[in-house]
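This report concerns only the one structure given below.
Removed: one protein chain of the complex. Kept in place: all other protein chains.
Moving on to chain A:
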Amino acid sequence: MNNPHHLNPTSLKSRFTTRFLRALTKIRAQKPISSSSPTEIFRRYRRIKVAADKSMAYSVRSRRIWSRAMLWKLRSRSYRRQDPCSGRRSGKTSQAIMKKSSNENTTTRREDGVGFVEEADELRQLVPGGETMNLCNLLDETAHYIKCLTTQVQVMKKIADFYSF
């Protein structure tokens, strides 16, 4: 339970916690909390979920393919909100941004030959940016992504438990 890494103010856990708490404070301040209609609660839930992903992606920055993909997705979503006509454009741009990781990749599926192409493809759907990763990157990115997800869950759980009492 006492994770020594969290004592380090620059650890992923610390960075995520600070960002996420800040986001929660903002969300709380946005609407009158007295209204707890189901719609409000749902909207808040959406905002909190996005805040959780955003906080994690910004804590990792562009060091990882998956975080770059997630940041890109989050930014394009906010663009689309402001300008409904930009929807098409975002499809092409994502390819350009992913080019960094896709240079050596597309032949890998034939190179696999080891019988887990289907599982790998399934995994590609789950990891942000996975569609453009070769198998090597996919496995590597997945490991980091899982570590970040577990950190995210751990911190959110602690916050929720704290506020439950």
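Basically, a contact is a pair of C-beta atoms (placed from the backbone, for glycine too) under 8 Å apart; a residue touches a chain by one contact, two chains touch by 3 or more; residues count from 1.
The rule is simple: contacts and distances are computed from a predicted model.
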item	value
Candidate names "Galactosylgalactosylxylosylprotein 3-beta-glucuronosyltransferase", "2-methoxy-6-polyprenyl-1,4-benzoquinol methylase, mitochondrial", "Protein MAK16 homolog" or "Transcription factor PRE5"; UniProt protein name, chain not shown	"Transcription factor PRE5"
Interface with the undisplayed chain - residues on chain A	2, 6-7, 14, 17-18, 21, 24-25, 27-28, 33-34, 36, 41-42, 44-45, 47-49, 52-53, 103-105, 107-108, 111, 114-116, 119-120, 122-123, 126-127, 134-137, 139-140, 142-143, 145-147, 149-150, 152-153, 155-160, 162-164
